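Please find one structure pasted underneath; my questions will follow.
Certain chains of the assembly are absent from this excerpt, and the rest are unmoved.
Chains: A, B and C, in written order; residue numbering restarts at 1 for each.
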Amino acid sequence: MSGMYEDLKGPEIPEVLTKESILLLPIGAIEQHGPHLPLSVDHIIADETGRAVVEACGDEIDIWMLPTLSVSKSNEHNWSSGTISLGYQTLMAVLEDIGRSVAATPAKKLVLLNGHGGNTTMLSTALRELRLKYSLQTFLMHPSLPPAYGGESNEDELGMGIHGGRDETSVFMFLRPEHVDLEKANRRVPEKLAENTHVKFGGSVSFGWLSNDFHEDGYIGDPTGASSELGETLFHAAVASLSEAMKEVRDFDFGR
Amino acid sequence: MSGMYEDLKGPEIPEVLTKESILLLPIGAIEQHGPHLPLSVDHIIADETGRAVVEACGDEIDIWMLPTLSVSKSNEHNWSSGTISLGYQTLMAVLEDIGRSVAATPAKKLVLLNGHGGNTTMLSTALRELRLKYSLQTFLMHPSLPPAYGGESNEDELGMGIHGGRDETSVFMFLRPEHVDLEKANRRVPEKLAENTHVKFGGSVSFGWLSNDFHEDGYIGDPTGASSELGETLFHAAVASLSEAMKEVRDFDFGR
Amino acid sequence: MSGMYEDLKGPEIPEVLTKESILLLPIGAIEQHGPHLPLSVDHIIADETGRAVVEACGDEIDIWMLPTLSVSKSNEHNWSSGTISLGYQTLMAVLEDIGRSVAATPAKKLVLLNGHGGNTTMLSTALRELRLKYSLQTFLMHPSLPPAYGGESNEDELGMGIHGGRDETSVFMFLRPEHVDLEKANRRVPEKLAENTHVKFGGSVSFGWLSNDFHEDGYIGDPTGASSELGETLFHAAVASLSEAMKEVRDFDFGR
């Protein structure tokens, strides 16, 4: 049995959930994504992906989706009025409170589905904190891992379609076409950065950046080639991959 | 113009929002509501009420709804596995971060629409903090104020239908009938408490309580008389009243 | 047996106090109260009321008064040089430390007697925190509840004699006549605010305010009609009412 966690009634929790149950927490963000995309992008993608994953593998896996966190740590966009950002301490406090609450249920596996790249390092830190404090098994997945945090990107963007770029724009066009204004988009690829061997997105040396460090428009990548069709393909591929990963989560026991 | 805040694009914020704009933040909760109601009650009611208010008065008033906070401070239900509760510090940290973010937009009025009575005192504290720190005008509304925090209640519940009681159950039956199991509900009114003159819900002396202090079932009130029809009436009355209040918010200037 | 808590000797604590004992903590404030009243108003009123309550009902009830907290959260008056204000976190930290200390004694009932309206919401939050963390039974009383926080007010002040108004000034004139300069007082009632249905003191919508939001003089109400005689009546009425309430506290058990 699977579904939305919040639809359960209080007395059902100890009956329905077991230590095999997986709780899935999608994490969105409300932040500027350039002139072609709304503030909601990461929120919508995290939420829709979470629902699609439950849909796709909920029959085989006991998985319950928690309500999507709409806001998270977006301080690389603080310069842009409209962005709603939690401090890193606040995000961690929210996760610790959720972790403590989850640990009081029979479920012992918590999966964070992170829609916003800027959260990745803090969420990774949280994985260990929640394991240590509450003995949870904790996992971190991404609808699509941005290159700046270790994912891949299309060659045309030189590995730098990391915020409002081709793929993210495409997925959002598939999910919410009415909220995309592709005509306002331009190529915003920091070409010179790609010449570096070490200090670049995905390089051996990471660096602190704000989204307007590269260009005052604040998006990074080339959304001009985005399309709803590509978005559909990417979205379904992500759901399939995440569903497969969810089975590994179900069977996970630290290789023991 | 009005709508969902997250549908705005970054560069639209300084154009669309003005100092007259009202930002509306519904605040829900994920917490036990007895055997007849799901964990989602406060989350759904806050969210649906917020949307209905924007719908009802968005033409006359410049109002933008922020994504509903799904979880908040529910520690009176910590004893009940399934409840997801933020600490008071975490809730305040979230509100401070949101307030700081809002203050960076042109909008200067922030309305909290609180779906969970247990938040009321902390949110009231936040009103002043956000006014002081960020010079915002801040307001707190409730889809229906529970008696324990100053609202009214039907006589049959002796003023104590404060958690999963007749009115809340009715409203939820109207909004999500498929998630209510009224057959599991009983009368859970702490009759003896009503004999007090001072120390009671709505009395001159307030007191610290957990939801299982009165009865181990953890709901307080008498939901047996709930109905979808009553819920519909209450919901529409609330939306009408809140819309009226929103006009006062729009015109508010401390009586100056 | 009743009295001042601090007069007890260490080894007497486990002998004299029992789980029926009530510990009473008056909470004052040091803050501007307009040109006619000193900074001490809330401090003196809380302290004197606490002592009078112990005097009035100490024979019947086992009640021990802790030293009055002289300063608390007065940040609505931060604009006024002279005000000494604790942050909300500091106030809560003080209350948590006191709660933890009290919980180490045999006494299990802690009553906060709040002389300063601006503390009310934070103290209400503390009631639950201390109940949850330390299993104390916790209560909150007021020498007189200001309308902005749910109390009543005389009609002439339109329900807004909330800071330095007629009643508070009268009580202080009774307690410390030498420190009142009534000639400096004027009517400072935000008349226009009373026209609101929702957004007003005691209305369904609360709002964040600083004491100079209404008038730069920073007091709210009409103290011109204050008198020592009225103060005497109000003070004795409050003590009688609080003493009556204290009996309900003694017998309180959540209506079980």
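The rule we apply is simple: a contact is a pair of C-beta atoms (placed from the backbone, for glycine too) under 8 Å apart; a residue touches a chain by one contact, two chains touch by 3 or more.
No experiment lies behind these values; they were computed from the predicted model shown.
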item: With 3 copies placed, total copies in this complex; value: 6
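The definition used in the following text is that only the chains that are shown with their structure count from here on.
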item: Chain A-chain B separation of Cα centroids, rounded to whole Å; value: 28
item: Where chain A and chain C are represented by their mean Cα positions, the distance between them in whole Å; value: 48
item: Per-residue overlap in chain C, given as positions that touch at least 2 other chains; value: none
item: Parts of chain B lying in touch with chain C, wherever the complex brings them together; value: 75-76, 78, 88-89, 92, 118, 120-122, 124-132, 136-142, 145, 150, 190-194, 196-199, 204-210, 213-214, 241, 244-245, 248-249, 252, 254-256
item: Chain A - residues contacting chain B, complex; value: 4-14, 28, 30-40, 43, 66-71, 77-78, 80-87, 89-90, 93-94, 96-98, 101-102, 104-106, 179, 181, 218
